[in-house]
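Note that one protein chain of the assembly has been removed; the remaining protein chains are unaltered in position.
Presenting chain A:
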Amino acid sequence: MIKLLNVSKQYTLEDEVFFALKKVSLEIGEGEFIGIVGPSGCGKSTLMHLIGLLDRPTEGQVKILGRDVFTLQDEERSKMRNQVIGFVFQQFNLLNKLTVLENVLLPTIYTRSKTDVNHQDKARALLQRFGIEKQINSYPNKISGGQQQRVAIARALINNPKIILADEPTGNLDSQSGKVILDLLGTLNKNDKITVIIVTHDKEVAGKTKRQIRLKDGEIV
């Protein structure tokens, strides 16, 4: 499902070149529940951004569903972000000027292909499933962090993605809310057969996943 071949990412900061990732190769199969772990600065977020098509590698190949994604046009990559991948961020990254419901529906406005799905109903169902149906017309800055992260997960799920990428999803939450989110991600993997990749420095969080990929100084260890 996801295949990385000799992927490197290098940055230049004040004339100094350093590698965030060094010739990383890995393969993630359908339905896996993966933790990408390691200390901060080890390159795990960079790895996630490359898999999520938010950033480009300096060299190497990233294949998702068999397609060499960085040879594709911007439209095609955007389409994959829209329909194949769902993001969950540490900062939630909801738009405060849209309501909860509208935030969940946001990806659908960029969906070009026609579907029979009624997005409104689907969004409501997701919000109900996650227990935030009462806040449907609230604005994100008026609800708790745990609720915001559940809205973000609902947004990630609205277009039935094959992959969910979660970057420190519990990092901004208290332990109780964090547990709810982790359980939710686990359920999505188990019941909905979605490939879930969690980036975290927290060993406890990593322990919930089925397979861990450890990174240190840009290399898999």
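Note that in this section contacts are C-beta pairs under 8 Å (C-beta built on N, C-alpha and C of every residue); 3 or more make two chains touch, one makes a residue touch a chain; residues count from 1.
Keep in mind that, in the parts below, contacts and distances are computed from a predicted model.
> If you look up the hidden chain in UniProt, what protein name do you find among "Putative membrane protein", "Cu2+-exporting ATPase", "Multidrug ABC transporter substrate-binding protein" or "FeS cluster assembly protein SufD"?
Of the names offered in "Putative membrane protein", "Cu2+-exporting ATPase", "Multidrug ABC transporter substrate-binding protein" or "FeS cluster assembly protein SufD", the one UniProt assigns to the missing chain is "Multidrug ABC transporter substrate-binding protein".
> Could you tell which one of A:5, A:26 or A:54 touches the chain left off the display?
Residue touching the chain left out of view: A:54.
> With the full complex in mind, choose from A:108, A:138, A:172 or A:212 the residue touching the hidden chain.
Candidates A:108, A:138, A:172 or A:212; residue touching the omitted chain: A:108.
> Tell me which of A:22, A:63 or A:79 is the one touching the absent chain.
That would be A:79, which touches the missing chain.
> Touching the absent chain: which residues on chain A qualify?
Where chain A meets the chain not shown: residues 49, 52-55, 74-75, 78-79, 81-83, 87, 89, 93-95, 97-98, 102, 105-111, 119, 155, 159.
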